[in-house]
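Shown here: the complex without one of its protein chains, the others still in place.
Per-chain numbering from 1; labels A, B and C assigned in written order.
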Amino acid sequence: MKQPLILPGLGILKGMAVTARNMIGSYYGRKRLHTISYPEERLALPENSRNFPFLVYDGDDPEGGLRCTACRMCEKECPPQVIYIKPERDENGKLTKHPTVFDIDLNACMSCQICVEVCPFESIKMDSAFEYAAYEHFESLVLHKSDLAKSNTYYHGIKPTEATAVDANLEAERQRKAEAAAKKEAALKAKQAAAAANAAAKETPPTSDTDASD
Amino acid sequence: MKTKANSKPEQMLPLGDIKVQIMAALPGAACEIVPNPGPSGQDSLRVEPASVLAVARFLRDDERHLFDYCSNVTGVDWLDQTVSETVKVAGTDAAGQATELEEKVERVVPGYLEAVYHLYSVAKKTGPLVLRVRTGNRSDDVEIPSLTPLWRSCEFQEREIFDLYGIRFSGHPDLRRLLMWDTFEGHPMRKDYQSPDETLAFATANGKEDV
Amino acid sequence: MLPTETHPQTQRNRPALNFAARRPWSTLALLIAAVLVVGAGVLFLLNLKAPGLLTGAVVAAMGDPGQAPLILKAGLLHYLETAWSCAPWMLELTSIFIVIGTLLSVFGVIFALTSLVERKMLARIQNRFGPNRAGPWGLFQPLADAIKMLTKEDIVPTGADKVLHLLAPITMLVPALLVLAILPYGPGMVPVELGVGILFFFALGATTEVGVFMAGWGSNNKYSLLGAMRSIAQMISYEIPLFLAALAVVMLSGSLSPDAIVSAQDGYVFSFVPHWFVFTPWGFAGFLLFFTAALAESNRSPFDLPEGESELVAGHMTEYSGFKYAVFFMAEYIGLFAICGFAVTLFLGGWHAPLPWLEWIPGYLWFFIKLYALVLLAIWVRGTVPRMRGDHLMGFAWKFMIPMGFAVILAAAVWHYAGGGVPGWLASAVIVLMPYLALGRVVAIQYPASRRVYRFSES
Partner (left out) sequence: MNPSATDWPKRSADLSDDGILEISMGPQHPSTHGVFRMNVKLDGETVVWLKPVFGYLHRNHEQLAEKMSYFGSMPYTDRLDYFSSLSNNWAYALSVEKLTGIEVPERAEYLRVLLAELTRLQNHSAFLGFLLGDMGAWGSVLMYAFRERDLILDLFESLTGSRMMCNYMRFGGCRCDLPAGWLAQARKVVDDYPAFLDEMEQLLVGNEILVARTQGVGVLSGADAINGGLTGPMLRASGVDYDIRKVDRYGIYDRFDFQVPLGAHGDTYDRLMVRLLEMRESLKILDAVLREIPEGPILDPKSKSRGLRPPVGEAYARLEAPKGELGFYLISDKSPEPYRYRVRPPSLINLTLLEDMCLGSKIADVMVILGSVDIVLGEVDR
């Protein structure tokens, strides 16, 4: 039976041809040279990339324009429990829709983006800044409200399509609320008008009794 | 996009028939069907520890089943449940006659540890047969026969159950702790397990004071 | 898919590249200019003592580059004799030191360069840049490595045998350096005129095994013991094919001295194919045999079993750190240069130019060009081929390489006595090819490597 011609060493030569092609290829074009020297050259992160959360504020006042209403939904849902919120109370102890303390502990945050999904007010979004190297755990890696708050324009800067979509449905939300308010108002006015009308109707026939009924 | 209409693989016999066949083949075996209320429709077959080896060997070697692959072995810890149910008690009602009286009685159902085996047949490509084996209680009588002699794949999984739940598998060739170090006491995955010392874990950043 | 425009939020901490990495060409120009200026200054100062002598020697050397090193040496000695009136024994001593100095500095520079070129070439094979941060194109990387090695703490394990632990790297480095003394670098440029250079080479080659075993046994560590046992078996069994290949060449050139072997390869056939032994059928097979055995002898890639990273962490060098590890590192490279130098002497015609009209390039440059070509080949093999297993390694040596060695000797004899004509060529070619194919089949039977066809499930 005809044994196939066995040339020991041929397979190794074919393998060396592949490495040679890669070595020469690496001098022509980036297909075979895919590393970049990091701090100087940087890869542009794709839009969806998520690293650590940040709070969005509208307008230019980081304190007042904050969208967050301290509903603490994200604190409850966060799997590693790294968010800590202390809502603001006005003088007579009633909750105002604003957090006094909003801390995120970057030591344990795994950027899983669940807080963004559960936030009903589109107030917490994922940033794509990842250079947070620091020397201490708690002083510099626990971000407070002031470090977290970033403007909506910054949000448009890093995630244009997502930001416009968010603005669109916020706008729609506002309109819906405005219409609802308008409708409620109209209904209220209509009810008052009706109440005034029947009060007036009651008044005209029996002139004697006073309007105790309103 | 064509959906290949090739032969649908052999469907597994419904659990009821399998139970009948087992009872026929092994008269002494004591097993009952545990229905699964969820939509997944995977009912399970509970077998007494005494006859589990015989039933398992039958399921593996019988021509009609050939469950030659034990995919998954899971330990489950069922705590003691206090079940309150209304029970008919003979008593005298307000008018003095002996009549049936509705009375709420607290009854404690003793908890148990359980090993759940998911068996598949590679030869006949049939779906999971869920086999449940329960221990007597959660403290001293935690011995059930190991199925490693029948399916080698249970070896590490049974060691893990012994490590995390404390079920002792008799007949297991090498029963040691799988994940914990050997001098570890206690079985961490039990529902009533207290981790030894909370202060070891370093304090979190914002030290949980009350709001 | 590699847009490298910078991202808005990462402007903050952007360290600038150091000057050398940013402007490689200008740094290099600055360096060369600095060296020339310093050399000219020293030359000028020395020249004051005896005007015209040194500069005369340098100008003469410029004139005839082929003999430049000899002219410079003679000029320097003459200068010392006249200007500083040194005694004759002093002159003899300085001439020896000049030769040792040039050899150590040349091979030192090549060693530093190779440690960088190896990492750069392996990197390029693997589609990445390789070190380019220290100096222009990473040229200062060997300097950085040297400083790192010297400043690292030199730990000696407690149970280790201190003396053996210290002597091991030395017994590996010294033989490698000694072998450099007998290589013919150029016409008339053989540092030590030994009549039996080849014998000297093989005698010294054997001592490196002692060094490896001392390291393995001395460091009192299971892994290094295993590594040492492996390396002894490997080196001894690859010493024999090495010797057989060299034997064929010695037989043909009729002398054991490397210089005679190089001169036997002089002249050209059909005015452009040189007389190198590698262009004869037995010579080509002998060269492949010699080079493969050389890789095994210096523990290079397919045979780097003693320090097989994946199994034995670092083999006999596990317990070494700091300066001793650097000495091991250097010993391995110098050993590789020595054995490649020998391959060049035996098969690639020493310092002869490959083409007649290239003769104007000085001989010693040709020697180092060919030597470096072999070193690059070794690096290329290292980047491609996985490691052999212990028993395959032994089987390959005893069942394939040694029989092939005998075949090469037979082929050489036939080639010689057939007078080198066409029939002689064909006969020796056949004598080499037949065992190659037969042994290939023997190896295939012993390690059944079936060409496998894979079936797919029908469902």
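Just so we're on the same page, contacts are C-beta pairs under 8 Å (C-beta built on N, C-alpha and C of every residue); 3 or more make two chains touch, one makes a residue touch a chain.
If you're wondering where the values come from, they're calculated on a predicted model, not measured in any experiment.
Undergrad: Just to confirm, in the complete assembly, which displayed chains does the hidden chain contact?
TA: Missing chain, whole complex, touching shown chains: A, B, C.
Undergrad: Which is it among A:88, A:117 or A:171 that touches the chain not included here?
TA: A:117
Undergrad: Determine and list the subunit C residues touching the chain excluded from the picture.
TA: On the subunit C side, contact with the omitted chain comes from 1, 122, 125-128, 222-223, 226, 301-302, 304-305, 308-311, 313, 382-392, 447-450, 452, 454-457, 459.
Undergrad: State which residues belonging to subunit B touch the missing partner chain.
TA: Against the left-out chain, subunit B lists 1-4, 9, 36-40, 42, 44, 60-61, 68-72, 74, 76-77, 116, 118, 122, 125, 127-128, 130, 148-157, 173, 177-181, 188-189.
Undergrad: In terms of residues, what is the contact footprint of the unshown chain on subunit A?
TA: Subunit A touches the chain not shown through residues 8-12, 14-15, 17-19, 22, 32, 34, 45-50, 77, 79, 110-114, 117-118, 126, 161.
In the analysis below, only the chains that are shown with their structure count from here on.
Undergrad: Please flag the chain sitting at the greatest distance from subunit C, going by CA centroids.
TA: Chain centre farthest from subunit C's centre: B.
Undergrad: Please list the single chain whose C-alpha centre lies closest to the global protein C-alpha centre.
TA: Centroid comparison flags C as closest.
Undergrad: Which residues of subunit C touch subunit A in the complex?
TA: 2-10, 12-15, 17, 121, 124-129, 132, 380-381, 383-385, 400, 436-437, 439-441, 443-444, 451
Undergrad: Which of the residues in subunit A end up touching subunit C in this complex?
TA: Those in contact with subunit C are residues 3-8, 12, 15-16, 18-20, 22-23, 26-27, 30, 32-37, 39-45, 127-129, 131, 157-158.
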